[in-house]
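Here you go, one structure.
Every protein chain but one is kept in place in this view of the complex.
Right, chain A next:
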Amino acid sequence: METEVVKSNKNFFSWFRAKWTDVPLFSIGIAFLIMVILQTLVLGFDYDSVGSWFQSWLNNWINILRNNAGIGIIALGMTLVIMTGGIDLAVGSTLVMTGAFAMILLDTGTRGILGILGMTGFPAFVVTIILVVLAGYLLGSLIGLSITKGKVPPFIVTLGAMMIFRSVTQHFMQGYNPKVPMEFLQIASFKIGNYMIMPIIYWAIITYILYFVSKRTTFGRQIIAVGSNERAAKLSGVNVEKVKLRVYALMGLLVSIAALIQVSRIGSMDFSNAGRGMEMDAIAAAVVGGTSMMGGRGFIMGTVFGMLIIAVMNNLLNLFGVPPFLREAFKGIIVIGAVLLQRKEKAS
């Protein structure tokens, strides 16, 4: 009897080990689960007042998700970029630039572009969204073109773009403080049954779309091919340059959506600080989610969990009262630890 128990334990262990190394979402999911259980415990589960406990649990979660929606969307794009073997350091600056563009268009003051053109209200919002998304797409394409046609490494191109975009934005927005119409804020703050969850919905929709794109479309699969073996992909008829160009353009587009969410949440933007360090957070989420920096391997859902693990941990540290300066260190531990745990056994 006892030997059998031991055997089944061993089986469970080897099953667990195999799953852990072979199914990336398995390890990430478990890590996430542990985080959530910890968080639930910290919030103090109480049988007597389940209702109010659940209320505060839910509120806490909505807060976490909403606060991370923008960076979460950017992390998804970053995952695709890294899967091609590239990187985009310019996301924070692109966010500021497209955000500033949105605010200039919407400004209710004398310099608001759409206002000057006599466009206000709903039509102005629609035009703004279209133009801003287009601008993000163009900025991304510009980066993509420098990488594919100019043959400059992505790290260099986006490092340069990071400096250029922010600096230009700061210069032109000097002493100009556009006012975003209150109605525009509804885009992010519209309440569904008392909950402000619009950003979460946008994030969920985009996650679903990108998940589908990465799994089921020619473009999505070609991203993996390009990242894993560019030469072989080219010799298999994959238009490598087009795939890369489209990935960076998509990245720009996603950043502009994040910018719109941010502008409509707060109604303003700090052009010198907004989005700073965002590229690193996005990369961290992707890496925790199992994306390989070498390209060829990455998971959209993994990145969502990666983002959430980091977010829940921040929340926990907050609840525990860990000094703010130390929190970044925990983030660093999580990033390195996640990669250590996901490391495959040396193939024999």
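Side notes on the structure shown:
As a working rule, contacts are C-beta pairs under 8 Å (C-beta built on N, C-alpha and C of every residue); 3 or more make two chains touch, one makes a residue touch a chain; residues count from 1.
Here, contacts and distances are computed from a predicted model.
When the listed names "Coenzyme F420-reducing hydrogenase, delta subunit", "Sugar ABC transporter ATP-binding protein", "Thioredoxin" or "Acetolactate synthase" are checked against UniProt, the chain not shown comes out as "Sugar ABC transporter ATP-binding protein". When the missing chain is restored to the complex, the residue among A:11, A:167 or A:236 that touches it is A:236. Checked against the full complex, the candidates A:276, A:297 or A:327 give a single residue touching the omitted chain, namely A:297. One chain of the complex is left out; on chain A, the residues touching it are 216-219, 221-222, 224-225, 227-229, 231-239, 296-297, 348.
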